[in-house]
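Other chains dropped; remaining ones untouched in position.
We call the chains A and B, going by the order they appear; numbering starts again at 1 in every chain.
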Amino acid sequence: AAGLTAGAAARAGTPDPLITEIQPWAQVFGDGVDATPYGLPIEYESDVIRRNVEWLTADTTSSINFTPIHALDGTITPQGCAFERHHSGAIELRKQDYRLMVNGLVDTPLVFTYDDLERFPRENHVYFCECAANTGMEWAGAQLNGAQFTHGMIHNMEYTGVSLRTILNEAGLGAAGDLADKWVYVEGADASSNGRSIPMEKALDDVLVAFKANGEALRKEHGYPVRLVVPGWEGNLWVKWLRRIEVMDGPVESREETSKYTDTLEDGTSRKWTWVMDAKSVITSPSPQAPITHGHGSLVITGLAWSGHGAITRVDVSKDGGVTWETARLAKPGEKMALTRFYLDTEWNGEEMLLQARAMDETGYVQPTKDQLREVRGENSIYHNNCIQTWHVMPNGEAENVEVS
Amino acid sequence: VLTTEALANGKLGLGREALPEEIAAWDVDIRPDGQGLPVGSGSVADGEMLFSDNCAACHGEFAEGVDNWPELAGGEGTLADEDPVKTVGSYWPYLSTAWDYVHRSMPYGSAQTLTDDEVYAIVAYILYSNFLVEDDFVLSNENFLDVEMPNADGFIIDDRAEAEYAQWRTEPCMSDCKDSVEITMRASVLNVTPEDEASADTGEAEVVQVAAAAEPAVD
């Protein structure tokens, strides 16, 4: 199809049998309303799934898979294809067996059942969750050929839950004294008992103890029945199967905040406590897994932008690897710590393109190039690679992950 | 009593007071200053046997790592190299982290099966594998803070605000932003992207090798 102009396609001379002949689906029954009490995508969309990369990890229970962002549009990520990261697999934990302990520097250490949590005032918010290692395989060069693999450690859902502030207040923070130097340690119920330390200021700000995502219960793989939601901060802090919250006078410096999720700089020193996910964007289509197949003429370039610092205010798109830029259209005004969808309604006539997107957030932060990042950090940071991504679109409409000068 | 007092403070009176036994069961995190460490001890010699039985299948007899499973020893002085090797010895700033993690999360697949003394012994052995203690060393809650971790001073607190934000919060260039653009690297050179189940399986051996060169890392 590539190479045909829309005009040529329009001059088809013979009637289309899909129109002139009565098709089976226009005559006989489809499925009844009892066919799928809980439905899945249609079989023709079977490629829109989470994928994992076998060679990344020793096994699949401490591993990751990737959201098929190249095939999605809008901003909400369905739970069914939202990426998963486990450190000991996705566990099955019944609501009846769920307990949440709050202890440490609180007035009264407490234990909550799942039912207790549903009795606190609830909030609803849409937030993105990005793994700090998203795009981490790309530090040393273009490696994985698809937006799903380079940028798919992210999802965006509407959460329902209780403010962590409310939960802490129920236990009482009087015993903590001055809150300025206090921390909250959060820990999961799975065998990895992943635990992270969060400064009190963030804990009392916008953190949620969530039990629903996109209207329904959290999925098993996202921490059913209860996970933490830490808006704008790296996904590892979003502890799943949350079982314990401890108020402390310092951080635990657990394995997940020392051995991992620290960012080694060129000189061998490492940054720690790099919690915020900086502003970032990626073009989801066209992209290596979503080539242009429709020929020349009108083309929609689209992608996602987000920032852990707040709302996205602008996204620019370049077709020439960063020499010139056009400002894209945001589908809606950016919302704090949530995915923003952008579109560039444009035209393509078979010319090669080096597609890039560049996000800006409400703090004025401008997404950097990979070279800018490398200059400050070297190539061994692993985490927080929020560089501008380049797709090379070829005359046949196919696209490849590349780096440019 | 919880209810009366709680409700008086604008609380909802939900939940119940955690019992000491319950807190003891779950509050087992260990802090850098040793807070949380139980009384106990374990020797390198015991640790060697325990490690061989419980850990070596994945982490190697000398904690050097097997295949894609993590190495726990070695890598001293590599942090500024092109390919740093990060282990308990070369990278971890606090010994407490090792004790805490082994105690709570290892062995992988049978977490929380080790006794406190066994954890002391295994951690002693990991130190030994990293040439940080002698073979007759016995680690205990008493000498725990005496162990010096080589990379203890290797960390700085997130300085992106100063090192990056200040310089990137500028009005971005819209045209003539560079003189020329060349493609400097292509994903197809490495060719490590899974395409479908079949091709991913057959290409696996080769893939791991090449990918290692490009530093795949997920954490």
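Brief remarks on what is shown
Following the convention adopted for this analysis, a contact is a pair of C-beta atoms (placed from the backbone, for glycine too) under 8 Å apart; a residue touches a chain by one contact, two chains touch by 3 or more.
Remember, it's a predicted structure, so these values are computed and weren't measured experimentally.
In this entry, the protein chain formula for the full complex is A x2, B x2.
Keep in mind that, in the parts below, only the chains that are shown with their structure count from here on.
Between the CA-based centres of chain A and chain B the separation comes to 23 Å, rounded to the whole angstrom. Chain A makes touch with chain B in their complex at residues 51-58, 62-64, 87-88, 101-104, 108-113, 116, 119-120, 131-133, 136-137, 139-146, 149, 169-172, 185, 187, 191-193, 195, 243-244, 246, 248, 250, 252-255, 258-262, 264, 266-276, 278, 288, 316, 320-325, 354, 358, 360, 363-366, 368, 372, 376, 379-380, 382-383, 392, 400-405.
Chain B makes touch with chain A in their complex at residues 2, 6, 9-12, 14-18, 22-23, 26-27, 29-33, 58, 67-70, 79-84, 86, 88, 91-94, 96-97, 100-101, 104-105, 108-109, 111-112, 154-160, 163-165, 168-170, 172-178, 180-188, 190, 192-194, 200-201, 204, 207-208, 211, 214-219.
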